[in-house]
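Every protein chain except one is present and positioned as in the full complex.
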Amino acid sequence: MTLNEISKNLNIECSNDVLITGLNTLSDANENEISFLENKKYINDLKNTKAAAVFVKEEFASQVPENTVALISDEPYLKLAYASKLFAPKLFDMVGKEPIIGDNTTIMPNVYLGVNSIIGKNCTIMPGAFIGDNVSIGDNCTIYPNVTIYRDCILGNDCMIHAGTVIGSDGFGFANTKEGKYIKIYQNGNVVIGNDVEIGSNTSIDRAAFNSTMIGNGVRIDNLVHIAHNCVIKDGCILVGQIGLSGSTILNEYVIMGGQSATSGHLEIAPFTTIAARGGVTKSITEPKKQWAGFPLMDHRTWLKLQARIAQLLK
Amino acid sequence: MTLNEISKNLNIECSNDVLITGLNTLSDANENEISFLENKKYINDLKNTKAAAVFVKEEFASQVPENTVALISDEPYLKLAYASKLFAPKLFDMVGKEPIIGDNTTIMPNVYLGVNSIIGKNCTIMPGAFIGDNVSIGDNCTIYPNVTIYRDCILGNDCMIHAGTVIGSDGFGFANTKEGKYIKIYQNGNVVIGNDVEIGSNTSIDRAAFNSTMIGNGVRIDNLVHIAHNCVIKDGCILVGQIGLSGSTILNEYVIMGGQSATSGHLEIAPFTTIAARGGVTKSITEPKKQWAGFPLMDHRTWLKLQARIAQLLK
Partner (left out) sequence: MTLNEISKNLNIECSNDVLITGLNTLSDANENEISFLENKKYINDLKNTKAAAVFVKEEFASQVPENTVALISDEPYLKLAYASKLFAPKLFDMVGKEPIIGDNTTIMPNVYLGVNSIIGKNCTIMPGAFIGDNVSIGDNCTIYPNVTIYRDCILGNDCMIHAGTVIGSDGFGFANTKEGKYIKIYQNGNVVIGNDVEIGSNTSIDRAAFNSTMIGNGVRIDNLVHIAHNCVIKDGCILVGQIGLSGSTILNEYVIMGGQSATSGHLEIAPFTTIAARGGVTKSITEPKKQWAGFPLMDHRTWLKLQARIAQLLK
């Protein structure tokens, strides 16, 4: 689709026929992608973007770089939402290659394998599993019953996905109209999972809005964990039951989070950090190897001290 | 079934042969339904009920209206439980009409469609989905893999239900016998979902004990959310990941609840209320458009102040 066609579709004036392949953030967009500025916080990213075009309010139009087209709108995020639908892949492809299945792999009954899917060697795909179009699964993987892997997701080798878990469901994203209607941001990214990852049962990992939700090598994820879109979980992290990670959380290597702990979105946690059970992380943690607890989060020893003070209060 | 037959079944004396069609609350019951009074709090509802009959302790029998039969019992709630089984629909119907499927709708492999189910136009029902008997789904809906929609539930147009989500499972209800056995309150209601609703993956929405659990138009629900029986979620509400709503919670229009927040049961939240992540709502909120946080819940600014005081405690 050309920028022209897209603009016309969204009722924005523009006369540029560069080919557009998708949407992306200001910092990640390439010269064939459209981006957006909704939050002033990202103004520096705007100045440095390589995007072909940017949805932007008039007041920031002058900050748009020379090689980038300013698509001026009062509601740039809403325009992004409408545009996202134009790039959404189909729910399933009508045509494509037969699935490729490696040696010594067992596909049990009632499994759905989408077109262009690739399953490696020595895998077992158990009954009721759904493997969407273009999904790629490495060698020596076990996909337990009733797992759903949405289209375009990628798993490495030696992974084990327990029953009922969902990989690649849509992130929770939408823009508001002035009339109070929510317009879906189509989640056109995917989930990419490394090697040697075990994921428990009934866990949900959302696909990215753009690019990929990333799960690194050796990660262990327990049951009923919620991982929102665009999270990046690096090698060796451990996520215990019922954790909730908000969108775009970055966990660096070997972060350990206790049961029912959570993060608010768009923050980063330093390597080898430990978050106690129920801890609620609302800001980035930059110093590695520390232990935290509580909500709001505090140094684990401070939290213990706080409990002592609270006990005193009660005397 | 006549009131006579039901009473006989439950070992209560009664000689009235009005036809009974089901059970209901005191305030909602009509002249062909039975209700109950267990909690004195609802004594005014008893006085005004239109129910054909009411399970009631002897001490409240005199308050039962003239046209309503008092079914006297030491354990009215337990009698209700036993009665609920008499009205429970079958798990599946042996006979019924073939499903009706609208134009341009795709039913993918391994889908189960119950008798008397109706699927609208331009829908996609993905592999492993279960659509129970008498389920009605509107136009332009996507039901992702391994979704379960229990019998008798209703979805509007333009809905998207992500993988692994369950709509219409039984609410958590039972009465105790004196011997410590739990007797199930059969959940004979359903779930009714409006138009333009998106529900994430691995979420559970329970059917009503009587009547309907209601999800309004435009509602957005994230992953791993628990919505108990008889909740009413009005138009435009947003429920973020891992929220838990207890039974009979009413969210008025455009309530926003953050991740892992929760409500205790039988309360109502005013329109345009915002509950911060982890907020725990234990009482009704009557003033609209306010922001709340914490558990116990407090005004969001008070909560911030409290955190500052707690920080002082630690110095």
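By written order: A and B. Residues from 1 in each chain.
By definition in this document, a residue touches a chain if its C-beta (ideal position, glycine included) is under 8 Å from a C-beta of that chain, and two chains touch if they have at least 3 such contacts.
Note that the structure is a prediction, hence the values are computed from the model and not measured.
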Checklist entry - Any idea which of A:Asn202, A:Asn230, A:Ser248 or A:Ser264 touches the chain not displayed? => result A:Asn202
Checklist entry - If the hidden chain were put back, which of B:Ser35, B:Thr49, B:Asn188 or B:Ser246 would touch it? => result B:Ser246
Next on the checklist: What does the interface between chain B and the hidden chain look like in terms of residue numbers?
Outcome noted: 91-92, 110, 112, 128, 130, 146, 148, 150, 164-166, 169-170, 172, 174, 180-182, 184, 202-204, 206, 224, 226, 228, 242, 244, 246, 260, 262, 264, 280, 295-296, 302, 305-306, 309
Checklist outcome for this item: Residues on chain A facing the left-out chain by the touch rule are 108-110, 124, 126-128, 142, 144-146, 160, 162-164, 196, 198, 200-202, 218, 220, 222-224, 236, 238, 240-242, 254, 259-260, 277-278, 307, 310, 313-314
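As a working rule, only the chains that are shown with their structure count from here on.
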Item to check | Intercentroid distance (Cα basis), chain B paired with chain A, Å | outcome: 31
